[in-house]
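Note that one protein chain is taken out, while the other chains of the complex remain in position.
Up next, chain A:
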Amino acid sequence: MAQDKLLKIHNLHKSYGDLEIFKGLTLSMDRGDRLVIIGPSGGGKSTLLRIVMGLEDIVGGDIYMDGKPYILRDGAKTKIDRKLQARVGMVFQHYTLFPHLDILRNLTLAPVKTRGMSRAEAEEKAMGLLTRFGLDAKARAYPSQLSGGQKQRVAIARALMLDPDLLLFDEVTSALDPELVAEVEAVMMELAEAGMPMMIVTHDMHFARNIASRVVFAAGGVVVEDGPPEQVLDAPQVARTREFVERVFAKKR
């Protein structure tokens, strides 16, 4: 249905042993949204993305995609709809390219081996993405021959090979040397302009302001504040958000 949210997380509960990470987190996302999630270190931002990617069990709650049940707690088990999972992509902090494959193969492995795409078609698509990201000259290089910024752009291209409807980014620039951050952020801005729905975890508040359509401040296992960047980052309504934003910006200065 047209009014169905792209993603709807309802009353999410998650623990690691005795450590409670989410205590009824609720959050939803429209097709046009680029959600930036901010929050204290150890607050569960990575965990949230990993749950949405289908990499983690949950304790309670449910997640819907386009109104269809995606992740549910069913008795003692977490049930994940694999078809819906295939529509989500994720980029990790440490790129995690396949070190034994060249760049082109890094991109074509998943579509060829698991989506039944022909090699020729996959390579054509991969070269298109590499060209778009200025990496076509590196198609036959190995990951170890690339800079961090190049590797992270390859990782983004690899995720795009599967045409995700939602792309998750977990601190994708924090492992990079400062001078390489801009090239990765530029690629993400380009995707944003092309209308790609994204959920982004970042500590870079300037980038957050530029790319976000909404900023979500999550702390203590719930969403504390959720609104446009001008609100959450510049004029937070909740004291706890204000405290956090001031502290993070103060550190930057």
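Just so it is clear, contacts are C-beta pairs under 8 Å (C-beta built on N, C-alpha and C of every residue); 3 or more make two chains touch, one makes a residue touch a chain; residues count from 1.
Note that in this section contacts and distances are computed from a predicted model.
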Complex member absent from the view - protein name from UniProt, among "Glutamate mutase subunit S", "N,N-dimethylformamidase alpha subunit domain-containing protein", "Amino acid ABC transporter permease" or "Cytochrome c domain-containing protein": "Amino acid ABC transporter permease"
Hidden partner chain, touching residue among A:9, A:36, A:58 or A:97: A:97
Options A:34, A:125, A:138 or A:151, residue touching the unrepresented chain: A:151
Touch criterion as defined above, residue of A:59, A:127, A:162 or A:192 at the omitted chain: A:162
Residues from chain A at the interface with the omitted partner, ascending: 50, 53-55, 85-86, 88-90, 92, 94-100, 109-110, 113-115, 142-144, 151, 158-159, 162
